[in-house]
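Then we have chain A:
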Amino acid sequence: MPQPEAALFVTCLADLMRPEVGFAAAALIARAGFSVVVPPQGCCGQPNYNAGDKEGARTLARAAIAALERFETVVVPSGSCGGMIAKHYPHLFDADDPWRARAEAVAGRTLELTQFLARHPLPDAPKRPAGRIAYHDSCSARREMGILAEPRQLIAAHTAGEIVEIADAEACCGFGGLFCVKYPEISARMASEKTAAIAASGADMLVAADLGCLLNLGGTLQREGAPIAVKHIAELLAGEP
Partner candidate 1 sequence: MTALDFKARAHAAMNDARLAPALKRMKSHFQMGRALAAQRFPDFEMLRDRAAAIRRRAISAMPDLLERFEANATAAGASVHWAADAAEACAIAARICRDNGVKRAIKSKSMATEEIHLNAHLKREGVEPVETDLGEYIIQLRGERPSHIIAPAIHLSKEDVAETFRAAHADLAPDRDISGRSELVREARIKLREAFLAADAGITGGNMLIAETGTILLVSNEGNIDLTATAPRVHIAVVGIDKIVESWDDAGIVLRVLARSATGQDMSSYVTCLTGAAAQDEDGPKQSHIILLDNGRSAMRASNKAEMLACIRCGACLNHCPIYAATGGHAYGGTYSGPMGAVLTPLFDGLSENADLPSASTFCGRCEAVCPVRIPLPMLLRHWREDAFAAGIPPRGERWGLGLWRWAGRAPWRYRLATRMASWGLRTLGWLQRGRIRRLPLAGGNFTASRDLTPPAGGTFQSRWRGER
Partner candidate 2 sequence: MSDSRAAILARLRAASHPAPAPVTPYRPPPSQDLTAGFMARVTSVLGTAERLPSQAEIPAATARYLTGLGLPPAAAIAAEFAGLDWSAAAIAALPPPEKASVSAAVARAPAASAETGTLLLSSRDPHGPWPDLLADTYIAILSEADISATFEDAVTRRAGNRLPRSLHAVTGPSRTGDIEQTLELGAHGAVRLHVLIVP
């Protein structure tokens, strides 16, 4: 039987800033028994959507829908971009716009990476040591996509790491896309409160499933000189490349 196909929508941040997250995600999707396809792709349109440029968001969404709609499964290694496609795309188009049905179809087939791996489990493999892991939920994964147990179960199942919870875990890290550039002072305050909570958790590694949070928190930890490693959950689960 041929392997089912899954499209990897890699996200701009992984594409540009952390290609290794894209490769790790591709490796995990393959390990789960899927043939990975990376269709030519751009941005999901969230920056425009969040800035009030709905028409711009529609333009970018149409391009993404056209690139993704032939796949039965679309995997996104980000709750934020995943939520944009799975939750917001249908709202971009009026009910009588033919793009509405196409947006709904793609939305219904789009899964965030840990959601995908919870449905299509990885084969068992020896658990690698991973130390004390603080897992940070992105707001979009937690509240928009309702993802809470999946990443923790994956970490417990595939690593020998111990998960420590971060105090006030529901609080936002302060990234917020353009927010961190438009309101740097508030963003920095939110980030430093989060890094303080991470440090207080006793973790030696911070793991999350969204690169926005990770670039924000990792960069803040680095500036603070905190000895805490930072990894995307795809990298953690896939192992060192």
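Regarding selection, all candidates are chains of the complex that A comes from, given by their letters.
Just so it is clear, a contact is a pair of C-beta atoms (placed from the backbone, for glycine too) under 8 Å apart; a residue touches a chain by one contact, two chains touch by 3 or more; residues count from 1.
All values reported here derive from a predicted model rather than from experimental measurement.
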item: Options 1 or 2 - which one, within this complex, touches chain A; value: 1
item: Residues of chain A that touch candidate 1 when the two form their complex; value: 10, 12, 14-23, 26, 38, 40-43, 45, 47-54, 56, 59-60, 63, 67, 139-140, 143-144, 170-172, 174-192, 215-216, 218-220, 222-223
